[in-house]
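Shown here: the complex without one of its protein chains, the others still in place.
For reference, chains read A and B in written order, and residue numbers begin at 1 within each chain.
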Amino acid sequence: MATTPTSTARAASTSRSGSTSRWRGIAFVGVLAVALVVAPLVSSPYVNYQLSSIAVFAVAILGLNIVMGYTGQVSLGQSAFLGLGAYIAAYGILHGWPGPLTLLLCAVVPAVVGMLVALAAARLRGLALAMITLALPIVGVPLARRFDDFTGGSQGQVVSWLRAPESTGLANDQWRYYVVVLIAVVAFVLARNLVRGRIGRSFAIVKENEAVALSMGVSPYRTKVLAFTIASLLGGVSGFMYLAIVQYTSPETLVFATSINLVAAMVIGGSASIIGTALGAVYYVLVPVLAGQVNSSRTALISGAVLLAVLFLLPAGLVSLPRRLARLRSSTRRPHPSAPPTTSDEATHRASAPSATTDQHS
Amino acid sequence: MSYFIQVVVDGLSNGAIYAAIALAIVLVYRATGLINFAQGGMAVTATFVAYALTQAGVPVLLALVAAVVLGFALGALLERGVMRHFEGGDPDTAVVATIALLVVLSGLSAFFFGYEPHPFPSLFPNRTIGVLGVFVSLRSIGTITVLIVVMVALQLLFRSTKLGLAMRAVADNPQSSALSGLPVSRLLMIGWGLAAALGAIAGVLVAPQLFISPGMLDFVLVYALASAILGGLDSPVGAVVAAAFIGVVENLAGAYLDFIGDDLKIAVPFIAVIVILVVRPQGLFGRKVTVRV
Partner (left out) sequence: MSLLELEDVTASYGHAQVLHGISFSLPENGATGLLGANGAGKTTTLRAISGTVRTTGRILFEGRDISGLGPDRTAHLGIAHVPEGRGTIGQLSVRENLLVGAYQRRDRKQIATDVDYVLDLFPNLQERVKSNAAALSGGEQQMLAVARAFMAKPRVILLDEASLGLAPSTARRVYDAIVRLRHEAQVSMVVVEQNANLAFSVVDDATVLETGRVALHGSRDELMGMDAVRRAYLGG
């Protein structure tokens, strides 16, 4: 509901200045591409590692955003798919499978697992998916410890792969950066097309109102299963990427706290937004680094407080910050804005709001 | 046979803990249609208060009472100060808000007490008693007894008092309740407070066994959520029965199935929930709800 007025406003502004904003967009993409290519060449291995981490978690958050942000189904199990992907990648590497095949399996196996979970959970109403997915990392950790033939138990699996080919003249961190960023870019482009197309529209309808979706011939059940399957697929791929840069995985990779932090990062970055996803990943990687410099025992406290603050002040996430600031600036310039920000009114008249929408007819 | 009964009683004791948190979840769900993922975090925070008091030499029973009172205040405060902002809005945002509360509360606990587990004094003597050749621990019996008393008290509150009637009315139809003059927002605060107080009791009862740490109740939350869904989410009786069932079944599975063992016990309720819900999506005791436009 909250996105509707802003998205129409955005649509109006693009139609008004369509060509300028298109050129601006192309210029933005161009600059971004150059920056992505040049960055590892001029940065230290440490920075490259952080940048690569952002790419890894961007893909995990992208999956989460598809099921949660775009389709409105809360998932608290994304870390389980990240971990599953990482374990499959480790197993493949240790058994000498070719890289592309390993990547394919890292996508397909978590997708199938996710689909099976969703087939059961999406039958339930309300927040059942949230609760079922919550169990995935919590059950996954002891499972990972138990099946040590596959996972290496509590010790985890150490791998050594993805060394830079001699011919490229790149260092390992630079080569790995290019691999994960390439995967991330492909994932983002595909996801962007997906959410802007027919499937994306069905996601949005299911999020808005399942009964309406049914009346329009969109099956909420199948849509939710599809969204969750895609989320699991991207989770698995991010696991592959994770192993590519960390070279190690253990039951710690899939702990519940990681899922929670991914959800927090997604909301902070911007729910139902591709750019917001990227911002969320930057937040996910950088905030612990920054907070850790202050005091590591405060990391959770800080990230929880930031999440609450964003929910209160910037419900559409960091991605909406420029728009929000612009609106604030324009409303201070004009003493009587035609459309005042509605949040405070909504809060005070919360009690009447839900019923108000249903019987306005008399 | 004796071992079997011992396993069942210990399972019921675990089930009693799950039941307390599950009841808290159902309480909030019925009042606000919201699943409170911070339920465990609220309980741990209150339990840490009890921990700090026992460290300062306060008897456990008194610390329990203090934790319950503070838990109630914390729950009411969080409803008033945080959750009210999100009630009636997008349910997903509200759920994320409860997750944020979970992160903040465990962050707070970690900030003051660190992440490592601390031993917690038990309310009950660490002994077993023999009845007709069966040995069961006093702790299990004590836990079960306390939870039965709490549930009877809750039942009395909801069935036989004006406050309970008002809370049930608000849970069912907040608009009409407001039109009848019920102070809806105050009742919601009381609902959250009661849920948090229940959590505090569960936390203090289970802490000696698990050792107290910020993540102490993560597992319990999973069991409690499983019980709540299995019971149908809006049925307190269903949640309690499901919690007892889950507690006993996982304990039996852990004791008798070598493959399961102690570490994979947690998979048992998860699988049970999936299987049962595929057959019966509204849960064991839930009402069927038709989707409205």
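Note that in this section a contact is a pair of C-beta atoms (placed from the backbone, for glycine too) under 8 Å apart; a residue touches a chain by one contact, two chains touch by 3 or more.
Nothing here was measured: the structure is a model prediction, and the numbers come from that model.
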item	value
Contacting the left-out chain in the complete assembly, out of B:5, B:178 or B:237	B:178
Option touching the unshown chain, where B:9, B:44, B:78 or B:166 are the choices	B:166
For chain B, residues in touch with the removed chain	162, 165-166, 168-169, 172-173, 175-184
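As a convention for this text, only the chains that are shown with their structure count from here on.
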item	value
Centroid distance [mean C-alpha coordinates] between chain B and chain A, Å	31
Residues on chain B engaged by chain A in the complex (per definition of touch)	33, 35, 37, 82, 84-93, 95-97, 99-108, 110-111, 114-115, 174-175, 178, 184-185, 214-215, 218-219, 221-222, 225-226, 228-229, 233, 263-264, 266-267, 270, 273-274, 277-278, 281, 289, 291-293
In the complex with chain B, residue positions of chain A that touch it	1-2, 68, 72, 74, 76, 120-121, 123-128, 130-132, 134-135, 138-139, 142-143, 145-146, 209-212, 214-215, 256-257, 260-261, 263-264, 267, 297-305, 307-308, 311-312, 315, 346-347, 350-351, 353-355
